[in-house]
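Subset of chains shown; positions unchanged.
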């Protein structure tokens, strides 16, 4: 498993366009849009808000992947190698954060 | 002008229900939803994203007021007096932040 493949897969698609990636601010505004759609799903399924019938009924898994896609575009546009940062995150989980919650 | 009136106006409406205010987490998830809708408007009008025709065409001003309403509910549910905090904000603007940007 590597993020490199994932990033390449998206880059291959994006590079067919005259503007492969949006500007960082535009991507973040889009991230907020998509996070809002995921939030709506969660409030619909687990929360007090009744989703109105006109609202799009999109699955949680699809919304999560939309956010992934968006962030991969941000990473690609900035030349960020996610594998390196993911390694750091896993290290942090196994060290600093291993005592952050109550163990079984 | 006072936030107290604004908070009372909303409280009057909310108190007719068996559950006047949602829980803080539910309100924040709703805030994310509404911020996402505002973000969509902004990306639609100023950004690269074409809004699909099925997407609701709601005005920016209405979205802003939805967020205000939501945050007033959070404040009311927590007994927060917004006038006090607004005064602090104005003070900060006139002192610390008065040199933060380039003056005319």
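The first chain written gets the first letter, and so on, giving A and B; residue counts start at 1 in each chain.
The criterion applied here is as follows: a residue touches a chain if its C-beta (ideal position, glycine included) is under 8 Å from a C-beta of that chain, and two chains touch if they have at least 3 such contacts.
Remember, it's a predicted structure, so these values are computed and weren't measured experimentally.
Student: Once every copy is counted, not just the 2 shown, what does the total come to?
Tutor: This structure file describes a complex of 4 copies of one sequence.
Basically, only the chains that are shown with their structure count from here on.
Student: Just how far, in Å, is the C-alpha centre of chain B from the one of chain A?
Tutor: That gives a centre separation of 25 Å.
Student: Going by the contact rule at the top, pick out the chain A residues touching chain B in the complex.
Tutor: Within the complex, chain A touches chain B at residues 19, 22, 26, 29-30, 32-37, 39-40, 42-43, 47-49, 54, 56.
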